[in-house]
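And now, chain A:
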Amino acid sequence: MAKNLLISGGRIIDLSQGWDRVGDLLISDGEIAWFGDKGKAPSQSDLVIVEADGLVVCPGFIDLHCHLREPGFEDKETIATGTRAAAKGGFTTVCCMPNTNPPLDTRASVDYVRKATEMEGVVRVLPVGCITKCRQGKELAEMGELADAGVIGFSDDGEPVSGSRVMSLAMEYSRDLGLPIMDHCEDKELSNGGLVNEGWVSVRLGLKGIPAAAEEAFVARDLALSQLTGARIHICHVSTAGSVELIRRAKDRGVAVTAEVTPCHLTLTEERVMGPQEGRDKRLAYDTNAKVNPPLRSSKDVDALIKGLDEGIIDVIATDHAPHTLADKMCEFGLAPFGISGFETALGCLMSLVHDGRLNLNTLVARLTLGPAGIIGNKSGELGTLKTGCGADVTLFDPGGEWVVSSQDFVSKGKNTPFEGYQFKGKVVATIVAGRMVYQDESVKVRKKR
Partner candidate 1 sequence: MAEKGLMSDQDMERALVRIAHEILERNKGAQNLVLVGMQTRGVPLASRLARTIKQLEDIAVPVGSLDISLYRDDLSALELKPVVQRTEVPTDVTAKHIILVDDVFYTGRSIRAAMDAIMDLGRPQTIQLAVLVDRGHRELPIRADYVGKNIPTATDEEVKVYVREVDGEDRVTIFSPNKGGPSDGDC
Partner candidate 2 sequence: METAESATPGAIISGTLSPPALGVWQHRHVLDIDDFRKEEIELVFEIADAMAEVLTREVKQVPTLRGKTIVTMFYEASTRTRASFELAAKSLSAGTVSLDAARSSVSKGESLVDNLRTIQALGADVIIMRHPQSGAPYLATQYLDTAIINAGDGWHAHPSQALLDLYTIRRHLGDISKLRIAVIGDIMHSRVARSNIWGMSTMGATVVLCGPPTLIPRGLGEFIEHCQLSRVVVEPKLESALEGADVVMLLRLQLERQQSGLLPSIREYIQRYQLTGRRLSLAKPYALVMHPGPVNEGIEVSPEIAHGAHSVIEEQVSNGVAIRMALLYLVAGGKSR
C-alpha cells in the first residue's frame, strides 16, 4: 500500500469545517495531510491518485446502531462480513449493539468483539454495552467496567428497559460515566405481540398492530427520566410523528436528548408490507422483508421524520442493520424475525430524498458524519471530520450513479431487504479507513505515481 493517497477533483463536503467545494485531498500515513484547490497538492512520491471528478468526498459515514451478530449468531453475520458490508455502504465506523450471545454485558465479551475486529474487521467497530445484565431489564450491568472496555454507550436494544425504576437508576449511573443511554422505546404491553403498524394495513391483512403510542409512551417516559437525572439519552430508531414532537419539545426545554432514524423509516411506509410496487399484486403481500421493529408507519409519520431530520430534531441517521438468514425470513409473517439488512442500501435510499428535494445534500452528509461523531465523542479519536491530522476516514460517492438493488450481490450475509429490484440514484464508490482503501467500486479510476 502506498504511503500517500491523493483524492483529486472531487466535491469535498466537510460540515465540521464548513467546506463544500471542489478540490484535492491528500492522505499520508493514514492521516489527513492537506486540502486545497485541484492540482495544488504538494508533490509526493509513492503516491496513489484517485480521480474523483463528479464524486462527493466526505468524512466516512458513522453508524450509531447496527447488529453484527457476532458472537453467537454467526449464521446471520460475522464481524468480517458485517464490516465489509458496512464498507460497501460507505461506513467507516459502526457501533454494534450488544444483543449477541453472550451479550455484551461484561468486559470479556466486549474484548472479544475488539479482538475479532482487529483480526477480521475492515472498518472501525465501537461496541455498545448492555444497560442491564443479559438485557433482562432487572439488574444493572457493570457499566463502569464496560466504559473502561471502550463502549460508547449503553443499550438493551432489541428490548426496552420496561421497569422505569431500573431505567432511572441506569440513567443516574451512566450520567457520571459521560456515556448515553440508547433506548429502544417500546411499551411491550401496548405492542403486545404486534407485527406491523396499527393502521389500515394491519386491518387489511389481519395482522396485529403496534400503535404509535407504544413508542411514544416510552419516549415520553425516557425524556422525563432524563430531565430528572440529568443523564444523556439517545432515542433509537424514531418512527412516529408523535415521537418527533416529544423530542422537539424536550430539546426546547434543554433535555440532553439525541435521536436517530433509519433510512427505511424515512422512505417507506406500512404499505410496503402489502408488497413492492405499492402492493398492486396482493399475492406478494405479507413481505417479511418489510417486517421491522419499530414498524414502517404512515406517510404522515414519514413526513414528520424527514422534517425532524432536516431541522435537527433528529440528530443522526443510523441503519439499524439487522441481518437474518434466508431461512429465518422465509416463513409466515407472524413467525419471521424483525429486521432489515441496511448497510448496502443506505446511501442509495437516502439520496432519493435529496433528488426529490426533501433534504439538502449537506444536511444528509452532516447527519451521517458530524452528527454521530458528536454523540460518540473523541475517546476513539476525532471522527466525522477531514481536519488535517485526523485519522483519514473518507467516503467517496457518486450522487447520481444509477444502480439496481440485488440482494444476491450483497456482501452482508443478510439478504433481507425491502428494496429488492429498486432503482437507486446514488452510489458509494470508495471507502477509506485510516488511509487504507477498504472498498472500491470497479468504476473508480486509480493510478500510481512513483
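Candidate entries met the following condition: all candidates are chains of the complex that A comes from, given by their letters.
Criterion: contacts are C-beta pairs under 8 Å (C-beta built on N, C-alpha and C of every residue); 3 or more make two chains touch, one makes a residue touch a chain; residues count from 1.
Bear in mind the structure is a predicted one, so any value in this text is a computation, not a measurement.
Visitor: Just to confirm the interface: in this complex, chain A touches which of 1 or 2?
Guide: By the stated definition of touch, the match is candidate 2.
Visitor: If you look only at chain A, which of its residues touch candidate 2 in the complex?
Guide: On the chain A side, the touching residues are 198-209, 211, 282-286, 327, 330-335.
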